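Written out below as structure tokens is the structure these notes cover.
All protein chains but one are shown in place.
As written, the chain order gives the labels A and B, with residue 1 at the start of each chain.
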Amino acid sequence: MTDTMLPRPTSRRAGSPARRGSVFVALLRSPVGLAGILLLAICLLATVFGPMLYRVDPIEIVGRPLLPPGAPGAPPLGTDEVGRDLLAGLLNGGRVTLLVGVAAAALSTLIGVVIGGLAGYLGGWIDSALMRFTEFFQVLPILLFAMVLVTLFQPSVGMLSFAIGIVAWPGTARITRAEFMRIRTLDYVRAARAIGTKNLRIMLRLVLPNALPPIIVISTLVVGSAMLFESGLSFLGLGAPGTVSWGTMLGDNRDKLAIAWWTVTLPGAAIFLAVVSISLIGDGLNDALNPKRRKR
Amino acid sequence: MMLAGLRRLANAVALIVAVVLLNFLLIHLAPGDPAVVLAGEAGGTSPETLAAIRHTYGLDRPLPAQLLSYLGQVLHGDLGHSYYFDASVTSLIWQRLGPTLLLALSAMLFALMLGTVLGVTAARRPNGAYGSAITVLSVVGFAMPAFWLGSLLVLLFALRLGIFPTSGMESAIPQTGFARMVDVGQHLVLPTVSLGLVYLALYSRTAKASMVDVLGSDYIRTARAKGVGPRGVTFKHAFRNALMPVVTVAGLQTGALLSGAVLVEIVFNWPGLGRLALDSILRRDTPVLLGILVVSSVVVIVANLLTDLAYRLIDPRIRTGVAR
Partner (left out) sequence: MKRRLAALLCSVALFASACGGTASPQGQAGGAGDTLIIGGPLEPRTLNPAVQSGMVTALPGAQLFASPIRYGKDFTPMPYLAKSWEFSADQLSLTLHLVSGATFHDGAPITSDDVAFSLESVKKYHSFGKPMFGSVSSVETPDKETAVIKLSKPTPALLLSMSPALLPILPKHIYGDGQDLTKHPRNVKDVVGSGPFKLKEFTAGNRLVLERNDAFFLQDRAKLKQLIVKFYPNSSATSTALEAGEIGMEISYDPVDADRLAKNSKLTVATTGYEAAGALNWLELNTKNQYLKDLKVRRAVAHAVDVDFIVNQLHAGIPQVAPGPIHPGSPFFSKDLVTYNHDTAKAAALLDEAGFPAKADGTRFSLRVDYNPGNDVTGKNVAEAIASQLSKVGIKVEVRNAPDFATWSERVSKYDFDLTIDTVYNWGDPTIGVSRTYVCDNIKPGVVWVNMAQYCNPTVDQLFASAAQEMDVEKRKQQYRDVQQQITTDLPVVFIETQPIVNIYSKAYTGMPDGIWGAMAPFLEATGAQAR
């Protein structure tokens, strides 16, 4: 799997507070961002409201295995290798994947911003110590580490989010550090320090808001990576037991691809589209938040 | 220069120690008796086995002493004992390391070479059809789960078209010498593409972006003014500079590459570390799992050292020690 954060040029814009409303508008105006938002909206609506409208238990066996979509008596999207309803699986399975994606990204952003922020703002030995620490997490093969964690501590939705979040932050930390280092030398920060404003207050009130754009972009992308991770772990059969996830569906039916394409193709496409939507939003945000690129 | 090299080396050793420390922590933080954790299900929980484990790991001694002896053990290459196989973890991992490295390296090379070429050529007209195709490729590559791609490739190229074998690293009939290399090569293609696609996307995008930046820089403008032709500019002047971010990104991705290999190995039934890791989880063979974590971290650390070296070779400023 990939924890790939596509590196994008970080914002080089002089510190003016982020204008959230206009960013959203800009995002909607960029075709890439709009496509992403629409795709994500479809995914969210389907997974949040889908199970309420289509009330079939995704774990329940409802019929003969491997019924193709549209076969007489088959559920709309057919059945899987045991005879479970594939549509029910897709609608419910997205919940776990999206939830873990968001929760893991939140945790990862929190850790990344705290560590990167402290390192970038304080500098000196604290910086080098924290960066060594970050480097350590960068050399851990992430999926393997998450596999070890869920094995030793029983898999659950919470554990999955934790295991992914705890390893996905180094990219965020590096970007935060770079932004904080840049912003702390700007005049208004110097001025604030000169009048004796406390460091914590400067960091939270003055530096962080202006460092946000690239952090938001990378956090968005981490959501995508985290979803891929969750799918990967579930694919390996290490997902939260008793829950259905797109990755689990793909892993369970993998061997049936040759004879029942829908069992593997559909969950795979669901993961793919959800991550694409996140990735497009990331791209759109990057354009919207980065005036230099917007001009181009 | 020497000093910098030594510092990198010391840093690498420190990282390895840290990974071992993490392993030690995990054994002790996991719920339950560490001896039981280490025995897993496989060895059963016979009192003799547990006693043997307590003795080997010194679990009856105070924590710092345990840590010290564990560190010493690992640094001597002893990663513990698999109670399932009744064999040393090091030997088990050693058998599987080769196939994983083969797969990872071939995916890396595939992505690096093809990615750089695609990116550099796309940079000439970044917003043309070709340039946009590279952008689309990068979005697709990022979002495509490697295990899904692998399954689709098997369906198309192995089952429908019959061009490549469906799984494994070599054919059932024993072969030797060149015939065997060709055989393994054929088995390698689909896993390499499955694992490499995401990096192909990443590197082509990185190469394209940095090439665009470099082409717009003063340095290139000067070269152009001096009458260097477009080809000369692209390849002689800009390429080297554009390659550096790609190498940096490649170095950062080694850990992710190994992670991806786990999934691809499962899809293709590739006899590597990833397959062993998953089997060890299902067998509750914890020492092997933790051993794999250590070994693959060491692989990443070594890969980072090599990246560093490559960087120095490419970038003359670093090579000559001139500060930026």
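Here, a contact is a pair of C-beta atoms (placed from the backbone, for glycine too) under 8 Å apart; a residue touches a chain by one contact, two chains touch by 3 or more.
Please read all numbers here as calculations on a predicted model, not as lab measurements.
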Touch as defined at the start, partner being the missing chain; which of A:29, A:64 or A:190 qualifies? A:64
By the document's definition of touch, the residue of B:68, B:117, B:156 or B:306 touching the omitted chain is B:117
Just one of B:119, B:165 or B:245 touches the chain that is missing; which is it? B:165
Touch residues of subunit B, complete complex, unshown partner: 41-42, 44, 84, 109-110, 113-114, 116-117, 154, 158-159, 162-168, 171-175, 182-183, 185-186, 189, 235-236, 239-240, 269, 271, 278-279, 282-283
May I ask you to list the residues on subunit A that touch the chain which is not drawn? 59-61, 63-66, 81-83, 237, 241, 255-256, 258-259
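Everything that follows uses one rule, which is that only the chains that are shown with their structure count from here on.
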State, to the nearest whole Å, the distance from the C-alpha centre of subunit A to the C-alpha centre of subunit B. 22
Residue numbers of subunit A touching subunit B in their complex, please. 1-4, 6-7, 9, 132, 135-136, 138-145, 147-149, 151-154, 224, 228, 231-232, 235-238, 247, 250-251, 254, 257-258, 261, 264-265, 268, 271-273, 275-276, 278-280, 283
Looking at the complex, which residues from subunit B come into contact with subunit A? 11, 14-15, 18-19, 22, 26, 29-31, 37, 138-140, 142-148, 151-152, 154-155, 159, 198-199, 202, 205-206, 209, 245, 249, 252-253, 255-256, 258-260, 262-263, 266-267, 277-278, 281-282, 284, 286, 289-290, 292-293, 296-297, 300-301, 304
